[in-house]
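One structure, as structure tokens, below. Some questions next.
Yeah, one chain of the complex is gone here, protein chain that is, but the others are all in their spots.
And now, chain A:
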Amino acid sequence: MKTVAFNLMPYKDLPADFEKKYDSVWVSIPRTLYDPRKGHQYYHDYLDALETAVDLGYDAVGVNEHHSNGYGLMPSPNLMASILSRKVRHSDTTSLVVLGNSLALYNPPIRVAEEMAMLDVLSGGKFIAGFPVGTSMDTNYVYGINPSEMRERYYEAHELVMKAWTSDEVFTWNGKYNQLRYVNTWPRTAQRPHPPVWIPGGGSVETYDFSLLNDYSFSYLSFFGHKYAKKVMGPFWDRADALGKDRNPYRAGYAQFICVSETDAQAQIDYEEHVKYFFAKCMHIDPRFFEAPGYRTVASLRAGLRSQLDGTAKVGKAILDQGFGWKELVESGYIIAGSPQTVREQIIEAARELHVGNLIWLFHVGSMPQHLTLKNLHLFAEGVLPHIRNLWPQWDAAPFWPSGFGDDPSQPAAHRDVA
């Protein structure tokens, strides 16, 4: 298994009464709550932690994109990734993941092709490109994209970016949403024909098929842990079977909060407050912004509505609203927490259950201070990482992981010796 040390970069000092006093951590969070001096400290602490993860030999460091969001302070993850690329380029083991750029938001989308090519070149061909459709909050409410156009924009942008990466000719793009007379993306990507692509998403069949048919790796990003993720990964592998794809676990990843301490009891002492901060404040999202009309297809709506109305749906957030304590959060798998031994046993069990090769490890939770973040990173690297690396010895991660400078022999290999 491969582990991505992944950081959302939350704002850590929301007021104690935040969830009572304010409507939402996302879209309408008051700007007055943002203190740039604290923000300055956070960014550098978070980058330090990610750089530590490179030193500790994690398989990748990862960042992602959110807008007007109090738990995700990276409107532009590419800025963060470019800083990290300086360190990643010297590492033998660590790749760089941007998970990712919401393609429908970029106008024109060749901006993504350009910036990600820069990141690929900067990192020495160790870059993984994530292409999420994006949440309704970011995409529709904050960035104003018409929900009826979102998926079409996404698919068109994806096609354009891939063509920009793989074409050696200047070409013209006559799309519905993008018209470009001259597409000629400089620089080229370091990896040939292009960096591996990961698709972060929720549980829609469209996304499973899109990932599988393109041989991209699917990442299920939720904050509700491995038990909840089973609902998604089961159907994902069923689709893989139906489409005649192998069950290479590196086709899939999932996100998980994991908190490591010396003992199980110490984990609660160390992390409980910060985990509760996350679920109470960072998941305080105004339901008015959950889903713009047209965000989901009618087929997904119908399935979702039925389970809501007949009471079979247990939404992660709804469970939290019933008042979860530490014990329930651990037992329900929202977090994996405890001693290195406890943690590695649970990770191995979860990974086998979900059949995933990529662990998107949320190593920082909520209001976690820097010393605990670093403790978590060190204890995991020493006591967990060596035990989970060889979980899938029979499978090759290479199709879904970076290869360094131009390894595809069918492509021009002029840059092969640059590394």
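Heads up, the rule we're going with is that a contact is a pair of C-beta atoms (placed from the backbone, for glycine too) under 8 Å apart; a residue touches a chain by one contact, two chains touch by 3 or more; residues count from 1.
As a working rule, contacts and distances are computed from a predicted model.
Within the choices "Monovalent cation/H+ antiporter complex subunit F", "Dihydroorotase", "AB hydrolase-1 domain-containing protein" or "Phosphate transport system permease protein", the name that UniProt assigns to the complex's undisplayed chain is "AB hydrolase-1 domain-containing protein". Considering A:G294, A:P369 or A:P399, the position touching the chain not shown turns out to be A:G294 (whole complex). Of the candidate positions A:K231, A:R247 or A:R302, contact with the hidden chain is made by A:R302. Screening A:P36, A:G144, A:G244 or A:P393 for touch with the missing chain picks out A:G144. For chain A, the list of residues touching the undisplayed chain reads 140-141, 144, 146-149, 152, 176, 286-289, 292-294, 298, 301-302, 305-306, 309-310.
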